[in-house]
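One chain of protein is taken out of this complex; the other chains stay put.
For chain A:
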Amino acid sequence: MALLSLRGLTKRFGETMALDRLDLDVAPGEFLTLLGGSGSGKSTLLRVVAGFEAADAGAVLLDGQEIGAVPPHARPLNMMFQSYALFPHLSVAGNVAYGLKRDGVPRGERDRRVAEVLALVGLEGFGRRLPYRLSGGQKQRVALARALVKRPRLLLLDEPLGALDANLRERTGFELRAVQRETGAAFIMVTHDQNEALALADRVAVLEGGRLVQSGPPRAVYERPATRFVAGFLGAANVLEGGPDGAGGFGCPALPATLRPGTPVEAGTTACALRPERIALLPAPSQGPNTARGVVEEVAFRGDDSLLLVRTPGGALLRVGHAEEDGAPPPRGSMVHLGWEAASVVPLLG
């Protein structure tokens, strides 16, 4: 059975729909990332689950029990806040022990559990420090320790890596993953960073305008985006406008080329997604479906690859990845021939 179930969750702020009839299930021990831009409703979703906002409609079920009317302090889940929200007047140990004190855990056990969870996040010996004397990364760990010390089965994390610099972010992400495995708690992590979402999660749920547009394992969501929004948000795929050509393919006037996607194109499909790294430079011109030619307009070096902007005769601007091991990228202004696998073309539903 699902640990957490959201059924038809709806929340309005004035005219804006922050959550729009949203359904979502989270399994015990699952690491779910909620991915979305600002205003997608992802933070509102966390706040409704934590009890800081009341939903206008719909149900929040924890272990099958409706908890919509349960106040935040009585909900058996914990939250790690984006700003960390450490109590500035309490030491690291005081912050971590706060939740145990509220539960009336006796002194000895409290001390033991605080030490245990501080060791888990690598902060042994920091117990007596006040928060203002901690670095950003250390504050992040204290916030995590404080949220974990009550051993919740469900932990909500609001942009937990957002305030860290890029170097620390990757390492902390791996640590977060390890802590999640070790504790066995289900994590719901809100992020606007697609790399973070793909790297850490068992499952990615993409939100747009308060709706859940797609959810699935990171690879599946990346490879087969369901909508234009997901295709653009995850990995910035090329979105090609067009329609079914009547012969089982997909006509794309701006390319111009016939696409033969690996999956059937349903009637009403108006766009396909094609990832930049799935487009190859062909040594010679080629006719047939799933090929195109164009002129290189820009070349951007990105370290492990280069990104080419290629203008096709039909006027489409394709983003094309060019791996470093394939040699120097073609110069600006040169004519190139492009080709891709049928399976790389993904019809989009909306």
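Rule of thumb we're sticking to: a residue touches a chain if its C-beta (ideal position, glycine included) is under 8 Å from a C-beta of that chain, and two chains touch if they have at least 3 such contacts; residues count from 1.
The definition used in the following text is that contacts and distances are computed from a predicted model.
Its UniProt record calls the unshown chain "ABC transporter permease subunit", which is the correct pick from "ABC transporter permease subunit", "Formate hydrogenlyase", "Extracellular solute-binding protein" or "Thiolase domain-containing protein". Residue in contact with the omitted chain (choice from A:79, A:144 or A:197): A:79.
When the missing chain is restored to the complex, the residue among A:150, A:169 or A:319 that touches it is A:150.
Note that of A:64, A:88 or A:283, the residue touching the chain absent from this view is A:88.
For the chain left out of this panel, the touching residue among A:14, A:71 or A:246 is A:71. Even with one chain removed from view, chain A keeps its contact list with that chain: residues 50-52, 71-74, 78-79, 81, 83, 85, 87-89, 98-99, 102-103, 146-147, 150.
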